[in-house]
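Report on one structure; see the data block that follows.
Omission of a single protein chain aside, the complex is shown with its protein chains in their original locations.
For clarity, chains are labelled A and B in written order, and residue numbers in each chain start from 1.
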Amino acid sequence: MKRITIVISIAALLALTAMLPLGIVQADGHCEFADDSIKIGGLVPLSAPGAVAGGIAMSWAINRAADDINADCGIEIDGANYAIEVVIGDSEGSPERGQAVVERFILEDEVDAVTGVYHSAVGLATMGMLDENSVPTVFSEPWNDNVSANGIMEYDGRPPRNADGVDHVFRVSPASSMVGGVVVDWLNDLGVDNVVIIAENTDYGQPAAADEKARFEAAGATVTQINVELGTEDFVPILSRIQAAADTPDVVRVLVTGETSFNLTQQMAELGIAPTEDTICVTNQVAFQSEQYWLNVPDGNYCAFNRVGIIPSLFSDLAVELNASYFEEFEDIVPSYAMATYDAVWIIAKGMEQAGSKSDGAAIVAAIEATDLDLSQGRYYFEYGNHNPDLPEGTPAFMWHQWPDPVVTMMQYFEQGQSSLDAAVIFPQVYQTHGTGYIVPGTSP
Amino acid sequence: MALFKRFESAIDNGIGRRKLGYMLIALVIVFFLWFPNDASQSNYAKTVFISGFFYAIMSSSWALLAGIAGQFSFGHMAFMGIGAYAAGLIARDGVSFALLGISVTPESISAFGSIVVGTVFAGLVGLIIGWLLLRLRAAYLALFTIAFSELFRIMMLTEYDYTGGSNGLSLRPLLEIADVNAARQVEYYLMFALLIVCLLALYWVANSPIGLFLRAMREDEDAASALGVNVVRYKILVFVFTSMIVGFAGAVFYSDVGSERIIPEQLEILQMSLIIAYAVIGGMESLIGAAAGAFISRYLLEAMRQVVITLPFGLTTADGSDAFVWDTGFWRFALFGVVMVFTLRYMRNGLLYPIITWFSGRDIAMKETVSIRESDDEFAARKERDDE
Partner (left out) sequence: MNDSFLQWLLLAGPLWAAIGLYFLPRISPKRKRGAAISESDLQVAGVIGGFALGPLGIGIFYFEPRLIRRLTLAAGITIAVFISSQVLVRVSDPNLPSALWLILAGPLWAGIASYFIPRRYRAVEAIDTNALTAAALGGFAIGPLIIGLMWQRTPRIGREWMIALGSLGAWQIYTLFAVHNVSNPCVAAPYHVTYLTQQTANGVVIGSIYSLMAVGLTLIYSVQGVVSFAHGQLYMVGGYFSFYFLQYAGDFLSNLTGADISVNPIWGIPVAAVIVFVMGAVFERIFLKPMHEGLIERVSEYAILITFGFGFFLEYTTLAIAGPFPQRTGRFIEIRRFTLDRIHFSDDFFFGPIHIIGDRAFAMFVGIALIFALLYFLQRSWTGRALRATSQDRQAAAVTGINPTNMNTLSFAMGSMLAAMSGAALIPIFNWVPWVGAEMVGRSYVIVVLGGLGSVPGALVGGVIVGIVEALGAGCHPDPSRGAAYKEAFPLVIFALVLLLKPTGLFGREQT
C-alpha cells in the first residue's frame, strides 16, 4: 500500500508541475513585454511524405525572425511591447493534415497570423479556411498560381471576399507562371527550338511544366515532356531515350525537386546529355544550395538554374547575416524560401504594428497591403489589393495580394564546387554579373 | 461493504467481469458521445478523434482480414483508395455503358449514391483480388498485395488528367453545413456512428459460423478444407467484405468528413504500415483491440509531437528556460517501431490483450482448462511423452 501511495503522489506531483504555466518569452532584461504575446503559426512540412528538409529550414526561419523581433523589444501596439510567439504545425505535406493543423491554429492556439506552407496542395486546401476566419496570412513558398486570393474562388467555389470585405491571404513567393516566364524568356533569347522538360508528377512539377510548355510552344519551339515520379533513383533508361532522339535537344529543363532532382541531374551529366556544348542544362532553385548540390551532383558544372530571391551580389547586410547563421546551422547556403519565410514574419509583425492591433483582421490586412519594407529579399509591397483593386486588362488574377517583385534570375555555375554566392547571374540582363547570357561549357566568363 | 463483497465475488467469476466489460464499453461510448459537447475541447481535438475513428475502422477491418482470417494483406489502404476514387470519379465524370443502356451523369448521382458506387466497386475489386490470391499464402500474399497497392498508387499519381495526380481528387461533399463548428460536430458523430456500425458488422462476421471457419482456415488451411470448410468461398468472402467496409469508410471519410480530397500519398506503403502497426499494438486477433490500438496510437502520436517537461521548484535549464522542450519529430515513430517489435515478441496478442481477456473472463476459463487438464492423468501422460 505504501509504495502505491508514493507512486500516486509522485504522479500527482508530476501532473501538477506539468500544469504550471509555461514561461515562453525570454526577458533579456532590457525589454518590458506585455503579458500577452503575438502568436504566429508556421505551417510547414516536418514529416514524410512532406518535404521535410524544406520544412526544417522554414521553421528555422520563423523562429529566427521571431527572435530578431523580440530582441528588438517586439512589436509596439498601443504603447505596450508584444513579443512574438511561434507555434509550428506539421502539415506532413498533406492537405488533410494541413487543414487540421490550421483548425488547431485558429481554435486552440488562437494564433493571430499564419505563415509558411511549402506544398501548394496544402496552401490551396487551407487558404479558404484562413480567410474565412479572418487570419492574416502570408504564404512564403507555395508556387501554384491559384494559391492567392483569387484561388479561393476556383478552389472553394466561394468569392474571395470575407464578411468584412477583405481577403486575408498574401503571398511573397512567386507564382509558378512568374518563374516559368523568366526561364522561357532567357532560353528564347538564346534561340532554342528543341526542348525537353522533365517534370515530377506533383502539384509543383505538372502545372509548371504545362505553363512552360505553352510558352515554349508559343515561341515556336518543339517540346517533349517527360514526367517522373518523385523518389525515382535510376533515370538512365529515360535519359537514353532522350539521347536516342533524332535531334539532340537544345535544352533539358529539370522541374524536379529534392534528392530526385540531384540524381537526375547527375546522371544526365554522367551520360553526357547536358550540360554539353549542344545542350543547355537548366535545373531549378534546388541547385542554389550549393553544398548539397555539389555533394550530390559532382558533375553538374555549367548547369544553369532559376533562382528566386535577391541575387547574392546584391545581398543586403540582413541577407548576409541570415545566410551566415543558416550556414552555421545547416552548413549550406540559405534557400530562398527560408528568406521569404523570415521576411513574411516581419511583414506580419510590422503590419500589426501599423494597424495598431493584433487581432483586427481587416485593419491588419489594410496595413499589410500598404507594406513598404526592405527585408532580406528586397523591398516588399503589394501592388494590387483593396487599396488598388482594379487589375488592368492582361494582368493575371494571381497578382492580387501578390508581391510583384520576387526577383527571378537565371544563374549558372562555371567552376566545379563553386559556392552559389559566386555563381554567375546570366539573366535578366540588368543583373548580369559576368556580362554574358550563357557560359558555354568548358569556357569561363 | 456488502456491495463491495458482491463486487469482489462478481469479479472472481467470468460473467461478472464481462458485465463490467460491457459497462466499460458503454462508458466509453457515452464519453465519445459527450466529448464534442465539452465546450473546452477544440475542433482540433475533434479532428484528431475523427481521424482516430477512421483509422480504427481501417485497423479493425485489417484485424479481421489478417488476424482472424490469416490473410496477410498489405492492400488494405489501396481498397480504401479504390472506394474513395471510384466515388469521386463517378460524382465528377459519371459513367455510361452504351451496351447495357446504363448511363449515370454527374448530375443524377447524389453524394450518398457515389459512396455506394465506391463501396460496390471496392467490393468488386476485392472479389477479383481475393480470387487471384487464392493460391498464395503468407509472404507471397503480402508481396502480391504490396505490388497491387503500389501499382494502384502509381497509376493514381501518373494519370494526372483523370485523377488529379498529387493534387488529389475531390469527392462530392456529403454534408453542406456552412458553420465550421456545427459541421465538425456532425462529422464527428457521423464518423463515430460509422465506426460503431463497422465494428458491429465486423463482430457479426467474426462471431458467426463464418468467423469460426475463418479461424480454422487461418490455423490450417488444408485441414480446414479437408474438414469440409469451403476455403475458396470464405477466402473470397472475407476479402470482399473487408474491401467493402474500407471502401465505404474511405468514401465517407474523404467526402468532406475528414478531408475533402483523396491524395495518392495516402496510399503509400508507409500509411499501410501504420495501420498494421496500430493493429499489432492493439492486438491483431481482437477487433476491438485493433480499433482501440489505432485510436490510442494516433492520439499518442499526435500528443507526442512535442514533449514539454516543465521543471518544478523554479529550476531552469542551461539556457534559462523553465521547461525542457523536446521536439520528438521522427523519434516518436522510431519509438513506435520499438513498441511494435517488442509487443510482437513479448505480447503477441497486443498490449490491450490482458485487459480484454480480463474483462471477457477468458483467463478464468483458460486457467480452469489448464487445471482440469493437469489433473487429468491421461493428459499428463501425453504431455510427458511430448516433452520427451
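The working rule: a contact is a pair of C-beta atoms (placed from the backbone, for glycine too) under 8 Å apart; a residue touches a chain by one contact, two chains touch by 3 or more.
Given the structure is predicted, the values throughout are model-derived calculations rather than measurements.
Hidden chain, full complex: it touches shown chains A, B. Touch with the chain that is not drawn comes from one residue among B:Ala66, B:Ala111 or B:Ala249, which is B:Ala66.
Across the entire complex, the residue among B:Tyr203, B:Phe333 or B:Trp358 in touch with the chain not shown is B:Phe333.
In the complete complex, the hidden chain is touched by one of A:Ser59, A:Asn194 or A:Gln267, namely A:Gln267. Considering the whole complex, the residue from A:Glu76, A:Glu259, A:Asp360 or A:Glu383 that touches the absent chain is A:Glu259.
By the touch criterion stated above, the residues of chain B touching the omitted chain are 66, 70, 72, 132, 135-140, 142-144, 146-148, 150-151, 154-155, 157-158, 218-219, 269-270, 273, 276-277, 280, 329-331, 333-334, 336-338, 340-341, 344-345, 348. Taking the whole complex into account, chain A touches the unshown chain at residues 48, 52-53, 56, 198, 201, 224-229, 231-238, 240-241, 243-246, 258-259, 262-263, 266-267, 269-272, 292, 295-296, 298-299, 330.
In this section, only the chains that are shown with their structure count from here on.
Residue ranges of chain B in contact with chain A, taken from their complex: 42-45, 47-48, 51, 154, 157-158, 160, 165-168, 180, 184, 258-261, 263, 265-266, 268, 270, 305, 308-312, 320-323, 329-330. Of all residues in chain A, those touching chain B in their complex are 13, 17-18, 20, 22-23, 26, 46-49, 90, 93-96, 99-101, 103-104, 107-108, 121, 124-125, 129, 132-133, 201-203, 206, 227, 229.
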